[in-house]
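Note that one protein chain of the assembly has been removed; the remaining protein chains are unaltered in position.
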Amino acid sequence: MTTPEAALPKTHYLNADYGWKSWLFTTDHKRIAILYLVSITFMFFLGGAYAVVIRLNLLEPTGSLVSAETYNKLFTAHGVIMIFFFLIPSIPATLGNFLIPLMIGAKDLAFPRLNLLSWYVYIVGAVFTLYALVAGGLDTGWTFYTPYSTVFANTNVIAAGVGIFIAGFSSILTGLNFIVTIHKMRAPGLTWFRLPLFVWAHYATSIIQVLGTPVIAITLLLVTLERAFHFGFFDPNRGGDPVLFQHLFWFYSHPAVYIMILPSMGVISELVTCFSRKRVFGYNFIAMSSLAIAGLGFLVWAHHMFVAGISVYAAMIFSALSFLVAIPSAIKVFNWTATLFRGSVSWQTPMLYAFGFIGLFTIGGLTGLFLATLGIDVHVTDTYFVIAHFHYIMVGGAIMGYLGGLHFWWPKMTGRLYPEWWARVSAVVVFLGFNLTFLPQFILGYLGMPRRYHAYPPEFQVLNVMSSAGASILGVGYLIPMVYLAWSMRYGKVAPANPWPATGLEWQTTSPPPTENFPRTPVVHEEVYDYSAPPKEAALV
Amino acid sequence: MTGFPLFPERASTLATEVDALYLYLVVVSVFFSVGIALTLIVFAIRFRRRSETEWPGEIEGSMTLELTWTIIPFLLTVVMFVWGAQVFFHMNRPPDGAMAVNVVGKRWMWKLQHPTGQREINELHVPVGRPVKLTLTSEDVIHSFFVPAFRIKKDAVPGRYSVAWFEATKPGTYHLFCSEYCGTEHSKMVGRIVVLEPAEYQTWLAGGPAPVSPAAAGEKLFTELNCVTCHRADSGGRGPLLHGLFGKTVQLQGGETVVADEAYIRESILNPAAKITAGYQPIMPTYLGQVSEESLLQLIAYIRSLSAPSGEVAPPPGAAGGPTPSKAAGRDRLNP
Amino acid sequence: MSRSHVVSWPSYLGVFLILAALTAATVWAAGQDFGSFNTLVALTIAVVKATLVVLYFMHLRYSPRLTILVVFTGFVWLAILILLTMSDYLSRGWSIVTR
Partner (left out) sequence: MSEAQAGALAHHFADLEQQREASALGMWVFLVTELLFFGGLFGIYCVYRHSYYEAFSAGSHHLSWRLGFINTLVLIGSSFTMAMAVYSAATGRRARIVLFLVLTILLGSTFLGVKVVEYAEKIGPCLGDGPHTGCLLPGPRFDGEVLHLEGERAREAQIYFSLYFGMTGLHATHMIIGIPILAIIARMAYRGRFRPEWHTPVELVGLYWHFVDIVWIFLFPLLYLIGHH
């Protein structure tokens, strides 16, 4: 498949320096990406462990495995960890951090120390939140709805709120760094429309992080102040309006979904074009649709609140706008599919994940239309239909893209190839397990099973058992890559500089790259994704 | 048989509307997801890589295609939006003369009261074929009143009223869920809606101890709280005359007007100075903290009954005397 | 491209004096009865003051277009947050009239 005589470069970013200090005080974006990778992987399996107990409990209608109180803490912990500490940093802080400077031919991000600071901020936030989850737990749901969170909950809301507040700044700093880097650090000749779509997607993501995150920060700060002092903004007994909290919460938390899915879309664009050996179909449309999603994504938040008591007219405005944001997503899916046409389609692991992503994201996106449609949303909101929908986006979409990207760039990050057979098996297992877990939940939702139920009427059992069975398969699917990727770091075949082969500057340097990425600043002469001929050999090795 | 249904029971007039809309979306979704999946599979096989040295060459994008797959989905979503909005409007506009049921959510139970006074907890008996209007509020956190068989759901928000309605079409027993997370026993905040034939409903009403209707209870409160000293039954009181007030437009000081609905009366009891009827002095004290949510609903029921001499329990069809605009759910004191 | 030189110190002083005068003006305007326009007047003066600070003290007038775009985006997003939220509160009292 690849040239067997490939050898690791003598010095690269991984062996440039040794010792724990060289990691904890590094300002190298690649090492920081690895720090993030380790942290979020831990968070992913921790959040996953909570999911396992949730699914086990729901095997049986009376939910006899854990108490209701425990169950509430479980789903809250699952949501808080997965959303704020895994999905939001997932692709940007790891793959984005690692690849953006490489893709634009820069030595590092614009603010390397800020980059390291963002990781420490993330860790501090995580410590606060994990403390809250361990000491007393948190039972508000990840949504922190008032007045439950401000007045009635007896759990550790303040510590968790402070933790998420802090972690928010990590996200802001990452976004800020990316925006400045993409604007100011591009290599000579790398014009905006020669940028890889991965970079475009991260640019759009960063805009959301910078503009949305401060609003959730101030909102959670106010929730904390409302608990600690007597601020009454969200407490009806003090003249406040709990629905106002929902407005502010979803102003961030809806666009936050795009923080999770846009980078994944960027990954898929790279995978589809590389493994079809074709310039991506409709490059401009995919690039611009990322920006459109970032912009329109901020105009739709109240579709989470159609039954919450907002005015019927506001509901209509938000419903109409919600449909608009579906269009750019549809454009992307159609363009990816069209890219395969008359290509040379390889079925290597990253592409399998890309196929999976496109299928699952399509289902996730289309079921989003049900939730934007006012008359249907009333019935399905706050049921398992919503759970299934957003897992199709965040797990079927974001995590499939993340895994696809991780496999695609694994040789670049570690200098080693992963075992292809195992990787293909696990991709298929993840896909099947995922669908078995979450397809039944659409039906459960339409049948009326509300979310966050510790126990449920017996007629819902069959579907719940199917879902739990699927979850166990999914869990295995996630564990396999964990094992073989770790194994490959030591025993995997040494990767050449450009194993697939692919276009893009990151493949023009060694695997793994040297500390300053390129021996000399690259100059770009070609258009993006030029697959009309074999990509040139790694010229900058 | 381990099978499961794909639809919940369809037991209200709204259920049929929602399911028709749902089917439209299902058809569109299946068409696109199956279409894309098939295209992917066909392309992936037909154009699979046959040799490592294969470089297929470029295809430029196509503006025609881009426009096609922008405009067609857009048009399909326009239909979804318009249709969905129509159904939603219908859900938010209770028919005139609907049977008024008060609902108070409290962790972790539903307290319901019939217009004739029967109280129920976590259970509601209603007659088939008669519109039922629910006025919802909560004593603590946000709850949500969800009856899958009727396809209705509405949050019960503390400090304000929201409105939902349904007309059951099929006798039977249906799930009632709280669908907004409300704490430890959230999943136990469930109950049943029992839909009875009208005759059975009358029998059910007749059973049990003689109830006090909310209007009657409100009347009693009205005396106990000394409201009656100012709001006299003749027009000579220091406060405005309440007979025939409900549903009318009230002229306020400063020239504005307001429709005397539940939200207005609630506000006037809790915050009398907010909207003063033209020609009266702002002398009424606040009753904030003195009346519970349930008592408020009873007082409102009493004031409402003063405007419906025939009794609102069973208004003769068409007795409303012309359409009065129904109010949006969610009017609350946050309105000026 | 060192933009800091563009503004001379007397113009800083001028901007400062205008800002002080506008502060006095906003206090004066608050004491007048413009009916429902009082808020509008106060906000207009505040916007003018903020614009002066941004353009001259913060040199936005002499900054690259990108910086102007960044600032503009910030205010547009603030407007989205406030206007779309208010769209709910302003229309809550509207009745549903169909048929």
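Read from first to last, the chains carry the letters A, B and C; within each, the first residue is number 1.
Just so it is clear, a residue touches a chain if its C-beta (ideal position, glycine included) is under 8 Å from a C-beta of that chain, and two chains touch if they have at least 3 such contacts.
On a predicted model such as this, the values are computed, not experimentally measured, just so you know.
Undergrad: Considering the entire complex, write down the shown chains that touch the omitted one.
TA: Per the contact definition above, the missing chain touches A, B, C.
Undergrad: Which residue among A:Leu14, A:Ile54 or A:Ala106 touches the omitted chain?
TA: For the chain that is not drawn, the touching residue is A:Ala106.
Undergrad: Which residue from A:Ile179, A:Ile293, A:Met400 or A:Ala497 sits in contact with the chain not drawn here?
TA: Spelled out, the listed residue whose C-beta touches the missing chain is A:Ile179.
Undergrad: Please give every residue of chain B in contact with the chain that is not shown.
TA: On the side of chain B, residues 270-274, 285-286, 288, 333-336 touch the unshown chain.
Undergrad: So which bits of chain C touch the chain we can't see?
TA: Considering the whole complex, chain C reaches the absent chain at 1-2, 4-5, 7, 9, 12-13, 15-16, 19-20, 23-24, 26-27, 30-34, 38, 42-43, 45-46, 49-50, 53-54, 56-58, 63-64, 66-67, 70-71, 73-75, 77-78, 81-82, 85-86, 89-90.
Undergrad: What does the interface between chain A and the hidden chain look like in terms of residue numbers?
TA: Interface residues of chain A facing the absent chain: 106-108, 110-112, 114, 172, 176-177, 179-181, 183-185, 210-215, 217-219, 222, 225, 229-233, 238-241, 244, 247-248, 516, 521.
Quick note on the criterion: only the chains that are shown with their structure count from here on.
Undergrad: Any idea how many Å lie between the Cα centroids of chain A and chain C?
TA: Centres of chain A and chain C (C-alpha means) sit 36 Å apart.
Undergrad: In whole angstrom, how far does the Cα centroid of chain B sit from the Cα centroid of chain C?
TA: So the centre of chain B lies 41 Å away from the centre of chain C.
Undergrad: When you check chain B against every other chain, which residues touch at least two of them?
TA: Only 89, 92, 328, 330, 332, 334 qualify.
Undergrad: Specify, in ascending order, the residues of chain A that touch 2 or more different other chains.
TA: 243, 310-312
Undergrad: For chain C, which residues are in contact with chain A within the complex?
TA: Checking each residue of chain C against chain A gives 66, 73-74, 77, 80-81, 84-85, 87-89, 91-94, 96.
Undergrad: Considering the complex alone, what residue numbers of chain B touch chain A?
TA: For chain B paired with chain A, touching residues are 2-8, 17-18, 21-22, 25, 28-29, 32-33, 36-37, 39-40, 43-44, 47-50, 52-59, 61-62, 65-66, 69-70, 73-74, 77-78, 80-81, 83-89, 91-92, 107, 140-142, 144, 146, 148-149, 151-155, 157-160, 162, 175, 177-188, 190, 328-330, 332, 334.
Undergrad: For chain A, which residues count as touching chain B in their complex?
TA: It is residues 1, 63, 68-69, 72, 139, 141, 143, 145, 147-148, 151-153, 236-237, 241-243, 276-279, 281-285, 306-312, 315-316, 319-320, 323, 326-327, 330-331, 333-335, 337-338, 340-347, 355, 358-359, 362-363, 366-367, 369-370, 372-379, 381-383, 443, 446-448, 450-457, 459, 462-463, 531-534 of chain A that touch chain B.
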